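What you see is the complex with one protein chain gone and the rest in place.
Take a look at subunit A:
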Amino acid sequence: TGTLHSLDPLPMQGPELGIQADDIEAPEVEQEPKQEVLENKNVVVQRVHIDGLGRTKEDLLTYEIAEVFRANNLIDVMRKSHEARQKLLRLGIFRKVEVNIDTSRGEDALPNGLDVTFEVTELRRMTGSYNTMVGNNEGSMVLGLRLPNVFGRAEKLTFQFSYGTKETSYGLSFFKPQPGHFERKLKKEKFLFINTTYSKTGSCSFPMWKTNQTLKWEGVWRELGCLGQNASFAIRNESGHSLKSSLSHAMVVDTRNSSILPRKGGLLKIHQELAGYTGGDARFLKEDFEIQLNKTLYWDSVLSASLWGGLLLPFGDAPTCIADRFYLGGPTSIRGFSMYSMGPQSDGDYLGGEAYWAGGLHLYTPLPFRPGRGGFGDLFRTHFFLNAGNLCNLHYGEGPQAHLKKLAECIRWSYGLGIVLRLGNIARLELNYCIPMGVQSGDRICDGIQFGAGIRFL
């Protein structure tokens, strides 16, 4: 099949070695000979120790426990110790943290002095993990090796090896608590042509008002090559090396109650990427957006509408690279068409497009006759869908009117019905019967039964 790598990066985190927050242990307090209202008793926290440190450096932790010193009555001490304990656990380097509050002892002990001791158990130096993952129409098995707290300051070093139906990749990632998440990923994807990449990314994410903003810098070395003599010349023309250094910004507003099969709420995602101004060969501005709205109707059915779109604007004379363009089609976007098999093509190899839009309208209902209700049956839904979209290249000399006209003509669309299975909170499987329409010459369709698995569906 003439497909290319997926648009969306696979989520590269497996399940964290979950450290569940327990309730705080009851602090040991010497009983006063007569009953006093403990809240009003003034106390001074004289010492805060951390016992059980092996390779962790103390200076990392002083910040987390500093607040405890400021407590001035017993309830406050308990509360601040509890918060400090949460902060220590959140660093991800301790398996267990227990708090001990005791009266001060020793020569300089005050009558109302308290000692707070955090007894910690560090995580093992190295842990392994094994997960399976579902991406867009692909599945993979991930083996991971994790070194939490490599140098004593909560640095995390992870090595992951992922072997899947479409992609084999190795990843090395280094994380420091302060902003800085560096990843070196080597992906080898075997399609019609090999696309090998080394990438380095640094990103930081923060909430702002109701939105979540992410800023990212990415450096990617891409090597494209032909697999055989039979690749079309248009693909052969794209072979070679290129370096992309880009800054990107994404804004997400997500009011849905769930990311898979939501019943209400909406999603707005706007993403832009500017490449070329921080080095590299690729120079472009890429914009894409995703909108989804959901509403529950009568009888437990949900109406969902979604719209995707994107634009790639190259700078300078160089044409856009095949690895940067958009692709459309497949069980996760326009159903009824083969994966990424729409739009400009040459000899059966799909070259992608510089502008696209795609829309979907779904009606989700419970399974007819509601088998397995209240249990397994709730994971399934039937859905009726209508998908439409278009993908093309733009000639930026013409005006926006010409571009809109081009995107509006030769629209591909499809409709059908199927069954959706929800996998946890991450992925879904679909089995649909599709009827593609508006098929243009060169598109590859998959009419009739189509199966899809993934995390992001139109």
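The criterion applied here is as follows: contacts are C-beta pairs under 8 Å (C-beta built on N, C-alpha and C of every residue); 3 or more make two chains touch, one makes a residue touch a chain; residues count from 1.
Basically, contacts and distances are computed from a predicted model.
Looking at the choices "Metaxin-2", "Replication factor A protein 2", "Elongator complex protein 5" or "Trafficking protein particle complex subunit", the name in the UniProt record of the chain not drawn here is "Metaxin-2". Of the listed positions A:A109, A:L172, A:L215 or A:L243, the one in contact with the omitted chain in the full complex is A:L243. Only one of A:G152, A:G225 or A:G265 touches the absent chain when the whole complex is considered: A:G225.
Touch with the hidden chain on the side of subunit A covers residues 221, 223-226, 229, 233, 236-237, 239-243, 279-281, 347.
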